[in-house]
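Heads up, one of the protein chains got dropped from this complex, but the rest are sitting where they should.
Entry: subunit A
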Amino acid sequence: MESNAGTLSHPLSEAGRAKAGANVRDVWKEKGGTLVAGLLLPAFAIAIWQTAGSLGWISARFLPDPYTILKTFRELAATGELGADLGISLQRAAIGFLFGGSLGLLLGLLNGFSKTLDGLLDPTLQMIRMVPHLAVSPLIILWLGFDETSKIVIIALGAFFPLYLNTYLGIRMVDRKLIEVSQVLAYPRRKVLTRLILPAALPNILLGLRLSLAVSWLGLVVAELIGSQSGIGFLINIGKQDGVPSYIFVGVILFAVVGKLVDSFVQALERRLLKWNDSYLG
């Protein structure tokens, strides 16, 4: 908490500002330290893996060594194939997420505000939620075929619920005491929504956004593995069919790295938008 309070931009005094500067440096030093500590184990594992591969202890047909994977990555990237596949995958995930996520946000807002609509829609939505959307993906493909639509529907279906549930929850959890304040200050109805309910629900909405993005990415993997002629999932399938495990590794690593990047981006957004939040930060 101490170091945190110091980093907040607060114009108390020159001394306070100097102290804040020192704290920022401390935080960076600390962050660098934990980064190194966190990388120790993976670096060690990769070193052993590479050694074992180079010495021929493991068959490259099952587990290619890190250098081979890196080489495959460069080759695929050089032909432009990898970039194209990644682009297609990102596009699918983005479109699916946009459809499912915005519908989830919209219904979450509507059901959060309106008791009538909530009573009408929520029971059905909760029922559908209990069906694992990845399990019905073969059905979706059966209905819609192997083209883009089915993939986007699978992704959208997954992206819908985290945003729906968390938006709804965020609105319903707005402190009644603050609503009373808005009454006493005679906020117009519209401003109660935009100036009180939405900002108060924002932490939950952002959490929903993060979860929705994660599920979209998961849905993408499944949709592409079940059947596609392009994308990272397709690359993995090729690797499986042709017996080139390094393709599979490149695909898996790309899925992981992009997923992590997207998540970090939302996290950064959270930190920016929720700097007022007074919760336990560890």
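Some notes on this structure:
Rule of thumb we're sticking to: a residue touches a chain if its C-beta (ideal position, glycine included) is under 8 Å from a C-beta of that chain, and two chains touch if they have at least 3 such contacts; residues count from 1.
Heads up, the rule we're going with is that contacts and distances are computed from a predicted model.
The chain not displayed here is annotated in its UniProt record as "ABC transporter ATP-binding protein", chosen from "ABC transporter ATP-binding protein", "Thiazole synthase", "Iron uptake system component EfeO" or "tRNA uridine 5-carboxymethylaminomethyl modification enzyme MnmG". Of the listed positions A:Ser114, A:Thr149, A:Gln183 or A:Gln229, the one in contact with the omitted chain in the full complex is A:Gln183.
Interface note for the absent chain: among A:Ile69, A:Leu107 or A:Leu196, the touching residue is A:Leu196. Residues of subunit A in touch with the missing chain: 5, 8-12, 177-178, 180-188, 191, 195-196, 199-200, 202, 274-278.
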